[in-house]
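The complex is shown incomplete by one protein chain, all other protein chains being positioned as in the whole.
Should a chain be cited, it is by its letter among A, B and C, assigned in written order, with residues numbered from 1 in that chain.
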Amino acid sequence: MRLAELAHPRQDYAYAFLDAFAKRELRRRLLKAVAIPGYQVPYASREVPLARGWGTGGLQVTLALVGPEDVVKVIDQGDDQSVNAANLRRFIARMSGARTTTDTALATLIQSRHRIPEEMLGPVQILVLQVPYPEPLARVEPSFARARELHADAEYGQVWLGLYEDLVRYRTPTQGADYPVLVHGRYLMAPSPIPRWDNPKLHQAQHLTLLSAGREKRVYAVPPFTEVRPVEFSDVPFEVEDQRGWADWQTGVRHKFMTELPQADGDCRYELSDRDYARKRAAGLPTQPTYYNEEGRFYHPGYLAPRTPAERLERLLHGSPDDLPA
Amino acid sequence: MAYVAARGGEAAIERAEALYRRLLGPLDPGLVKGLEQALPHLLDRVMSEGSLYAPELAALALAQTGGDLYEAVLLLRAYRTTLPRLAYALPIEPEVLFTVRRVSAAFKDIPGGQILGPTLDYSHRLLRLGGLQSDVPPTVPEPVSAENCDFEPQQVPFVADWHRQNGLMPPRPTDPTPGPAIPDLTREPLLFPAPRAQRLQALSRADTGGVLALGYANMRGYGAIHPTVNEVRLAYAEVRLQHPATGAVFSAGRVRYAQAEVLTKFRPGPDGKPTLELGFAASLGWNEVKLIAAAMLDAAMDLPEPHPAHTEEFVLSHTEPVEASGFCIHYKLPHYVTFGSDLDALRKARAQAVAEQEASRSAEVTE
Amino acid sequence: MSHATPPNLEEQGRWLSVLARAEAEAVKAFTEKLLPELERQGLEVLENRMGLVMLPATDTAQGTRFHVGEVLVAASRVRLGGLEGYAVCLGRDLEQTLAIAILDAALQGGWHAERVRAFVEQQAAKQSAEDARLARQIAATRVTMETF
Partner (left out) sequence: MPTIFLSPQESQDHTVFRSLLRAMSRPGEANPLPLGAKAALQAIGQALLDLETRFYTPDPHLQQQFLRLGSRASGPAEADFLFFPEADERIWADLVQAPIGSLLHPETGATVVVLTRPSPGARLRLSGPGLAAPAPLETGLPEGFWRLRNERVSFPLGWDVLLVEPQGVCRAVPRSTTVEVA
């Protein structure tokens, strides 16, 4: 008998990389996050083989969720082929044995940075958003400790004041992506730096959204069928990015979120940001229903204020039969 | 466009790593062994910031990353995540450290003497160019003779004990907290104000450069600390464990361990009388720059004046090497969606400005 | 040839410490030679793995205990003739720690105790000689104030 024969084989890594302690901690926190929609639950946040700021928060949530039966999709800026998305997808699959896909319709777990897919997510799907700054109050209150007190008291006046100052100075809100929302009428929440185009998709959605900030160690959630409202004034309603005149240069598709591609001659092309949706459209493959229809109307009528004067007048005079109660 | 390849992203990643290996980080066992033996300070920095004492793996991490410290630290931190915590060692007792260096700036002479130990502090900073041409013969330090040696490395007294004996400082309380109950920022998130145990743990893992920058700003007057190094100590500490069946206490081996104490200006003590205050920091490995700066920040963090180094949250959040470096380089990732959204807001604001200018111009014309 | 007595805890702590610090190859070679005979007592490896030990330290300013960092270790637990041997040493050598755990059980059980003890004593002497030499070299860097 030799020592080498007696010695146990070395297990290279735990299933899904995280050790059992880390998984249990995160799982406990996730359940609380879902029970308190929009509230930032602190968690320990382990180091993973990825630099901080590159999606360690999203990755930890995905690793705590993933099982061999899952089908994982990872996107960055809407693109499955972006190097960081490809890298994450490869890592998750390697550590969990889960299958991967780029097709939104086939995925059970979708980890994303800065986008929500155009096709509507269904009730069995979970969306994990990577979050760089979880604190929506950071702009008005840099200390997380004091911001926590403001959340405790639901004291959000300064945020509306900031919006008001924007309107005085610029006649329009200056916030681009990461536009703050009020969840279940209680917690102000940073939706992660998704474009404003994606904000309404969180409202009364069919799917569960989990948001995780690895560096800042916060996890929070928007359950399905939850009220998610933008910070706005009734006379200056929230508006999504205005890309009404834009069309995808390859497919001609309009009324989906676009990326601008500056050209050498100073001109610009527009490309669908959701690359897998673009792939299906270009190939003439069937797609799922999308959050915004071919005319750019959001699927919850009345959630977004009408944009043209004619539409506005029409609504003022007759109201919208589909308007949700305020 | 260039770095979001429509296809072939994975192949490009593989080739990029291969190119890195060729240009920046060749790997072979001999190199790793050599790094371990030749560069203990570098290892110590990686191990302390990586929060994992494993010289062999620190050397591997350095070789694998071509010496990129932040990447090496990340490798250790990530590896740490994969291993189970088997036990808590018994706490290091300062009184029984195997001390190899202990100096104080507070006094000319101190009980036990100034022990320089292994240091370059007082050497001439001249490149030894001879080392490029021929092998430098190994140096063997001259020991004192056995008969004349009254030095006990495990019994080197503490300067602070002297202050305490003289009533200049309150007595040091004892803390009976058992290992598993000590607050641990790797197991629960750091919330502010942090328990002192988490603060000291955060400082032991902190980024040398970050701690130095904040400590240095404080030293230069952006803050109210006028520090005196009470003591810097380099030592070996035993990792003491208990036999699970019999309870016997034994050492699993020795690790390099260092600590620093910094004195501040006196302030009112708990008994109302003015008293000296000590800042403290310790880490795995020997890194005096970091520990002096960190000990100073420890003393500064609770002061009321509005300097960054006086805010615990500011200091501990911004000296975390893995978070700070990782977030910094994440800006290399594409941001065209958010930027596009910002552009939209800009265009709208510009359109409003144009409309207003035109409106006022046409108002002028009508007048 | 067994004369098991409950181990003297101080003595056991000493042999585990000495063996953990001893040169890994020497410990392994020594154990490998004894293995065929020890195996007859019934040897079972219960645990043989790498892991982390959290190392707390004591703050000399305010006395607070805190975690200074984790240490990579290899740990083993064996059963030899009904006695439980255990060992932890720094690093990742699973065979080194296994060897020490076997020797720990052997010493507890009194199997080949004389040979094992002799080995431990030889290693201990080497280690204290090293420590003493280092102490004398450190002592030579002590400053008497006249020359500082």
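Following the convention adopted for this analysis, a residue touches a chain if its C-beta (ideal position, glycine included) is under 8 Å from a C-beta of that chain, and two chains touch if they have at least 3 such contacts.
What you see is a predicted model, and the numbers here were worked out from it, not measured in a lab.
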Visible chains that the absent chain touches, using the contact criterion stated earlier: A, B
Residue among B:10, B:68, B:188 or B:342 that touches the chain left out of view: B:188
Contacting the left-out chain in the complete assembly, out of A:8, A:99, A:171 or A:186: A:186
Omitted-chain contact residue, chosen from A:2, A:24 or A:244: A:24
Touch residues of chain A, complete complex, unshown partner: 9, 11-15, 20-21, 23-25, 27-37, 39, 41-42, 64-65, 67-68, 94-97, 123, 148-149, 152-153, 184, 186-187, 204, 208, 221, 223-227
Hidden partner interface residues of chain B, rising order: 180, 187-188
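Going forward, only the chains that are shown with their structure count from here on.
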Chain B-chain C separation of Cα centroids, rounded to whole Å: 30
Inter-centroid spacing, chain C versus chain A (mean Cα positions, whole Å): 53
Computed distance of Cα centres, chain B from chain A, in Å: 34
Touching two or more other chains - residue numbers and ranges from chain C: 49-50
Residues within chain B bordering two or more other chains: 80, 83-85, 186
Chain C to chain B touching residues, read off their complex: 6-7, 9-10, 12-14, 16-17, 20-21, 49-73, 75, 77, 84, 86, 88-92, 104, 108, 131-145, 148
Touching residues (chain side chain A, partner chain C) in the complex: 1-4, 6-8, 10
Contacting residues of chain B [partner chain A, same complex]: 1, 3-7, 9-10, 12-13, 70-71, 74-75, 77-78, 80-85, 185-193, 313, 322-330, 333-338, 340-345, 348-349, 352, 356
